[in-house]
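Every protein chain of the complex appears in place save one, which is left out.
And now, subunit A:
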Amino acid sequence: MSRRVRTALTSLVALGAVTLTACGEAPDESGSDGGDFQACMITDTGGVDDRSFNQSVWQGLNDAAESNGDIEPSYLTSASEADYEPNLSQAVSKGCEVVVAVGGVMTDATRAAAEANPDVFFVMVDGLIDLPNVYSVQFDTAQPAFLAGYLAAGTSETGKVATFGGMKIPPVTIFMDGFAEGVAHYNREKDADVQVLGWNPETQEGSFADSFTDQSAGRSLTQNFLSQDADVILPVAGNAALGAPSAAEGTEGAKVIWVDFDGCEAAEQYCALFLTSVMKNIPPVVADTVTEAQAGENRTGSFIGTLENDGVGLAPYHELESEVPAGLADEVSALREQIIDGTITVDSPASP
């Protein structure tokens, strides 16, 4: 078969395929657009589908749009930190009524944009800006981490629990502080001696993966803890934390507590290993703030997510519910009430 014939045949087949797929009916012309209240989000370098902060803020905007058709959410992606400034000013110049900035590193750029545009309403997630047109949203995760520590201590069969962080920075160590305090509280209440590996709240020293992406680092830290007989692990290390359930999978009785989001949604495949998750409830606060702004009520000041306002909390126990003794679950609920009414205070040097 000559080359020309072969080419012709190939083209014919391709044309046929195109013809078949292209035979649909033309739809009627119609135009329906979303609302006209533009709620714009500026992602940090993680992007909108990072299974973390950005994704939950985007979720919140979409929730708001779903319940109120006048809100039209959109986002601008930052590929690098140098993109924060132009993205913020682009959001302002395209007429966004609400600009939601995500991530602490964007704080300075957002403050500058808010000062330059006093008529635009800004929401700063995970950073604090003291300006009348900015609403700052932060989370005191030490509180639910305390509950998780208590729960871990009560569930542990070996009397050892462990935690490790991605990097030694306050947003990470706040979890580890709360966790260690929760364990200490259990020891006092029950006269027990459950040990915490990987973090010492007094010296503020502990184990770190030195990465938020390196899963093998998370895995080897976890294996290390498991070999020292720890059976409940709290990894606070972004994607590197995925190394923990992957290492725990092969060990009988090993459990993992996820952070930021419900582990059974963020990393479904490991749901059977997740005792619970220390959650930040970002979507509701973002959705409410935007919905109120659309109604003409701009929130001012700041929001600190606590157990009391449901800004933070523990996720359901999911598949491991049977492993948690009934008494313990009640004690955790009671502790939650005590933290809310102020009988117990959870202190971390990193609390907002």
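Rule of thumb we're sticking to: a residue touches a chain if its C-beta (ideal position, glycine included) is under 8 Å from a C-beta of that chain, and two chains touch if they have at least 3 such contacts; residues count from 1.
Keep this in mind: contacts and distances are computed from a predicted model.
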Protein name (UniProt record) of the chain left out of view, among "Phosphate ABC transporter ATP-binding protein PstB", "Simple sugar transport system permease protein", "Iron-containing alcohol dehydrogenase" or "Transcriptional regulator": "Simple sugar transport system permease protein"
Of A:93, A:203, A:227 or A:322, the one touching the omitted chain in the full complex: A:93
Of A:70, A:189 or A:210, the one touching the omitted chain in the full complex: A:210
Identified contact with the non-displayed chain, of A:41, A:109, A:273 or A:346: A:109
Contact set of subunit A toward the excluded chain (per top definition): 18-19, 21-27, 45, 74, 76-77, 79-87, 89-90, 93-94, 103-105, 107-109, 112, 116, 126-128, 167-171, 174, 210, 350, 352
